[in-house]
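A single protein chain has been removed from this complex, and every other one stays in its place.
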Amino acid sequence: MIKKKIDTNKKVLMSGNIAIAQAAIEAGCRFYAGYPITPQNEIPNYMSGKMPQAGGVFIQAESEIAAINMLFGASAAGARAMTTSSSPGISLKQEGISYLAGARLGCVVVNVMRGGPGLGNIAPAQSDYFQATKGGGHGDYHTIVLAPSSVQEAYDLTKLAFDLADKYRTPVIILADGMIGQMMEPVQATGYRLQATGYKKAWALTGAKGRRPNIVRSFFLKEGILEEHNKLLQKEYQKIKQEVNNYENYLTEDANILIVSYGSMARIAKDSVNYMRKQGARVGLFRPISLWPFPEKALEELSIKSNAILVVEMSAGQMVEDVQRIVKSSAPVYFYGRMGGGIPSQEEISEEIKKILNAYSQKK
Amino acid sequence: MIKKKIDTNKKVLMSGNIAIAQAAIEAGCRFYAGYPITPQNEIPNYMSGKMPQAGGVFIQAESEIAAINMLFGASAAGARAMTTSSSPGISLKQEGISYLAGARLGCVVVNVMRGGPGLGNIAPAQSDYFQATKGGGHGDYHTIVLAPSSVQEAYDLTKLAFDLADKYRTPVIILADGMIGQMMEPVQATGYRLQATGYKKAWALTGAKGRRPNIVRSFFLKEGILEEHNKLLQKEYQKIKQEVNNYENYLTEDANILIVSYGSMARIAKDSVNYMRKQGARVGLFRPISLWPFPEKALEELSIKSNAILVVEMSAGQMVEDVQRIVKSSAPVYFYGRMGGGIPSQEEISEEIKKILNAYSQKK
Amino acid sequence: MDKRGDGQGISFGKDKMTEQIIIAGSGGQGIMAMARILANAAMLEDKFVTWLPCYGAEVRGGSAYCMVKISDREIASPYINLADTVVALNKPSLDRFIKRVKPRGTLFVNTSLVDKKPKKSDCKIIGEDFSDIASDIGNVQCTNMVALGALVKSSSIVGRDSLEKSLREAFKDENVFLLNEKAIKYAMKLVKVRKRKS
Amino acid sequence: MDKRGDGQGISFGKDKMTEQIIIAGSGGQGIMAMARILANAAMLEDKFVTWLPCYGAEVRGGSAYCMVKISDREIASPYINLADTVVALNKPSLDRFIKRVKPRGTLFVNTSLVDKKPKKSDCKIIGEDFSDIASDIGNVQCTNMVALGALVKSSSIVGRDSLEKSLREAFKDENVFLLNEKAIKYAMKLVKVRKRKS
Amino acid sequence: MNKIFSYPKSLSKNETHYCAGCGHGIAHRLVAEVIDELGIQGRAIAVCPVGCAVVAYDYWDIDCSEAAHGRATAVATGIKRMRPGNIVFTYQGDGDLASIGLAETIFTANRGENITVVFINNAVYGMTGGQMAPTTVMHQKTSTTPAGRGANFEGHPLKVSEMLAMLPATKYIARTALFSPAEVLKTKSALITAFKNQIEGIGFSLVEILSMCPTYWQLTPEKSAKWIREEMVKAFPLGRIK
Amino acid sequence: MNKIFSYPKSLSKNETHYCAGCGHGIAHRLVAEVIDELGIQGRAIAVCPVGCAVVAYDYWDIDCSEAAHGRATAVATGIKRMRPGNIVFTYQGDGDLASIGLAETIFTANRGENITVVFINNAVYGMTGGQMAPTTVMHQKTSTTPAGRGANFEGHPLKVSEMLAMLPATKYIARTALFSPAEVLKTKSALITAFKNQIEGIGFSLVEILSMCPTYWQLTPEKSAKWIREEMVKAFPLGRIK
Amino acid sequence: MSQKKSSPKIRIDKDRCKACGLCIMYCPKGLLQLSQDLNKRGVHSAEFKKIKGVECVACSFCAIICPDVCIEVSK
Partner (left out) sequence: MSQKKSSPKIRIDKDRCKACGLCIMYCPKGLLQLSQDLNKRGVHSAEFKKIKGVECVACSFCAIICPDVCIEVSK
């Protein structure tokens, strides 16, 4: 296995897509299967050259479906495995993801979201939140969902994703959007992580020599067994809910207007916070990083001291439903979104905040 | 076209699957494509014989994906079209459904849900609520979702589904579960509906003779156009939200404990209401029939006069999130669910209600 | 008959009659057909009915069962927790459903495929060699009809006319119809005979 | 430079320098490479940078553009609404982005592909026949480098050393490097000359 | 007395859920015999299909993976690439391998993955109730071809093995049957070749086995055996294809 | 002076977004010419692919449908069955038709749907940036075969047309190319046959067209034309296949 | 005659048997039949039929064709 030494002192200008690919290899990913689709083509292109060099496998699969099912095999064999795609391709993987979840196989699935529905376009979007967090596939399963908002974070979260996938034996979705995938920023690489192999996988398929056969399955026909299996899954989900709660608070301590936003959208929202602060408004930003589990407690606490909450998404309003559910009647929840690849400007968001502020001052 | 006269006076004992198939033909469905999967095999089996007789087309597709995309074509050509499957097969159709929604093509998709995730089992379940109502596919789209709770209703809603699909140019999902699909009950057929062809489809592909070409598409690359298209979709969704709001209230007028349940689960919940009423408890049942749009207003109103709400599902808790979102802080929302094909008995549900009642009486 | 007021299948307020039957056996024993003929006969008598099947491994092997509810008024849940009547056509079905016969209910057992007649003090047990009888009549496949005959005879859930009508609707082929009818009739006689004996 | 306090790219409280540049053209004009070399040069100077591309029809034809932010401190959004500098390498790009130059900003126009020099009173307009110049140097493909030379020369967003270093990192092939360097240098000279003239 | 025919070691003692006369039982036993004879029980990994043989893992005493319907070869690819030292095979029905999974089958073969494929062609979808399979022969009546295949534009039986034989990367393709003891033995030797190829690193090998489904052919087991011999082989000629 | 070569009526005046020298432009024009000559502009329905030709509907003045990537023949099946009087054709790239859509392609052909398929084989995925296609030839370098196809177990170029020719229900399968005016004309006559077959109810017809992708072959248009003539035809021999 | 080996034998696991009849069909000596009794499964399992003068030749055909691995053969 050839490993080029990674200079962990030097920042490199790279795109989110490349950051994800490089991080995967450094995290010990040794199986990659994918099918080209914009805006994430840089990942398979990069992997086709680098995976063989890293002693791993690159397969350009015949379809997204083949890719996710190859991951099923690679993961069943105990390997760290990744596939990447964008919205339509991710829709095709839903059956496979449900199988991986059902069979308790970890893997990393990257969705570099684009405008939908259907073929849509290739502009950045955040309209697959529901699919990722509620489970676009069938059955009672969840996958961990992590949403980076910078290239560095795309790199860091990809590494984290492999650990979580092994720890909890679940698919982990990196929910990036076209903006994160395509944009370049300086990245500080952290080098190879050899604890990658630190997870014992006694259940993995290695040949039954000297032990009872291992079976990887999600099918439990006998009455009651599937329910038991589901209880096990739910218990694991409860554990994940307790342990995975990533978010960023930006100027929220004294904020009475709270913006909730994730991914690249949160970057623009941050600009708006900065701008509104200059205008003297006490605006803050809550940025969930783990979208599932959603950092409910943290938001709940902030919501109590907020006069109003503005959810901003590059979608028709998806995460806003979770926010409403969590916030309950603590604060009114407003929404501003752009769809189909439209990117709101800082000004648009600030305008929404001003509207809310006006409504409040009028009330007084 | 041979049409056997349907005796609309005589009840016939039939399964939900057959009721759906027969209703589709009577509603003017002339294109059926599907791929076998338990527990809905009776539908393709029936259709293979009856569709040709009705002058329609039956195709056993090579896969669920082929089937949904054949529907795309049939619908683009202006026909009423249906496909049916069960959970894993429906997951495979997610890309296609997103395309149909994006291209504004109506069709009927039946999901006779089974236990998941993965291959799961073939017992009845309700664990695809998220997938159906939030959009398991990519992008900001919605499909109308109708959940029958009897065989007669499966028949009636299927007919309604075709009308809604044409009216709003959207896929309509019949979200049945294995119990509805498999059980038999007497059904009163209502006969052929010839207004089936009453929807003018000027946009349909018929050849461009004498007019400008029609294009059926979901792809809008030029900046801003996809967003306009999405706005159009959202406007249509608002219209649907206003116009489609199906639900049943069962003994809710004076109820202070409200059960919320849908589909076959609501049947068992009704037994529990009956039982608890005998015990003197003021329990009622709210049964949403359209799951998307969810009858929000109706539930909101009921929730205000309820002391507690118990959501009962054959899932780990999916609809409950919508209930929480809608009910906000009006009443505490409890949940009881069985997973992986487990079917709760009336007694189990009543037990939950008793627990809630006890908690309340202790509070006093 | 549900006269115990446990609420199953009983509407709030009124106390109408509802019969809850579970028929269980192995994949190939014709459980579903038997239950369907029964349910259809009840429908022909203008009763409310539900017929809820449950298969094992998709279609074959394993144990399959079917829940039938017959009532004078609308039936809420088709699902049966405790049944008035359980028909168990093989051993695994017996083991599984014996505990789901209501107190004072009836349990039919196919003693051909059960080592020993089961014990359960709080319900009536009717044990017959359904499979052997069917074999004797000429086809072990008729086991279900033999059981159906015994069930209808001893419970009069449905009338004989509607049963016959239902049977005709189920078997268009005259020979098949006759064979099945024969099995039912034979069983009806048998149950009477045996009953007298016991 | 953002000195107008509109908040774009400016952190709350402090008023640091942020340069916002949009480079636009058609698919084959090397927009992305040009922007990347620029961004990388800034990174080599330890600046914070973001580089955000936008392609038209997947890769070819249509109009493509790239947004580059260069700042002394962390950059929130990589997205640019109004830019300090817009470089428009063809007509559609000009039409599209002319309205997004900030007051007192700079607009670079490739006059080779534009009928008439545009009018906009509130910003500086630098129009050069970038394509023709590139053609003259020997390769119309170098249009982007000619524009880059002009941009760096007239704005000094990045130093020449870092630009050269960045160029080296971009073009490993010596000949390709030399051709591109030549284009940049030529443009740098040119802008000076023309400036004097005007 | 010596046992000359006894229960294979790699076959679990569980009774199968298959119908009487179903070919799956024979094929399972053959696979187990071959595993025993090649001494690979400790390193064999099976990928089971979705089809009547879905719980084949209950019948073999080796490591097994499930696969989504049709995707067994994709799953096998993932396993084999990560565990090249193991002997990885798929066991798939005709619906699984030749309908929903056709693309995966062809591409896995075309990549020349060094795996073994056991392909059970019983001309119907057994598990879901006897619908038409891609391999259903002309005029055969099934649950979804009530008037016989061909009456409703269903096309012709698909000869997947012949298609795969066209691919340069496939190394061994044979079609055998289970309708008689002699054919069962031929099937076994074909399987031995197909597994040996993998052990020796030769590459993609597939054995297509014509197998009885008495239930959905609506024939007795005996008549089913005859139907393969007399009818099915016309559409699917036996022998080594490549 | 009479115009002997002019702009086809069924071709819209829009300029295409294709790269210089891209074969799609020629193929589009040929399709339009054939539609004009057969007088079917008023009843033709195109199903456009996902690939560089995704917006072919902007270039033809006829009714058109989009199709999800790879599913054009399934969409065409739905249209044709509901509109048997229309002339329905798909236009698909090699990624679309032969990779993700392979199963749909084979099954549509096997059912013998009476449609016409125009198959653009340019040996790469154009739209997504020049990745390997199933038709990429041995040793060809692409974005995902940086060391040339074959160096990393990618298998061999897939001859879909030959596979389809095996199916009894396919009526006409031909492979042509666009590398010279003469080949362009041959392509046109193949297309005429393929469309006529549909008009006459003969059945499934397909024309595979070897087409230049100068951008991702990283060759000039001229060299691209030469590369087809000299290299690509070795893997994909021209002529009528069936 | 002293060289005559002991009778070859088969052993049928009756409760496993599904009565498919394939062994019966293929026994070259006609030595197998369905029994009168029902087994645990409720079917008439296969059984060895003793016919005078006809010996089981241990050809294993019955075992080879049996889908349920009910038959063991010894020699």
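Descriptive notes on the structure:
We just call them A, B, C, D, E, F and G in the order they show up, numbering each chain from 1.
Following the convention adopted for this analysis, contacts are C-beta pairs under 8 Å (C-beta built on N, C-alpha and C of every residue); 3 or more make two chains touch, one makes a residue touch a chain.
Quick caveat, the model's predicted, so the values are computed rather than measured.
The chain we do not see here touches D, F in the full complex. Checked against the full complex, the one of F:T16, F:Q41, F:N114 or F:T145 touching the unshown chain is F:T16.
For chain D, the residues touching the absent chain in the complete assembly are 26, 29, 90-91, 112-113, 131-132, 135, 140, 143.
Residues touching the missing chain, restricted to chain F, are 1-8, 11, 15-16, 18-26, 29, 178, 180-181, 184-185, 214, 220-222, 225 (touch as defined at the top).
FYI, only the chains that are shown with their structure count from here on.
Most remote chain with respect to chain D, judged by CA-atom centres, is G. More inter-chain C-beta contacts link the pair E-G than the other of C-G and E-G.
Chain A and chain B, compared by their mean Cα positions, are separated by 29 Å. Residues of chain B found to touch two or more other chains are 38, 59, 62-63, 65, 88, 95, 99, 103, 118-119, 122-123, 217-219, 221.
Residues of chain F in contact with at least two other chains: 54-55, 66, 68, 99-100, 102-103, 107, 111, 127-129, 134, 153-154.
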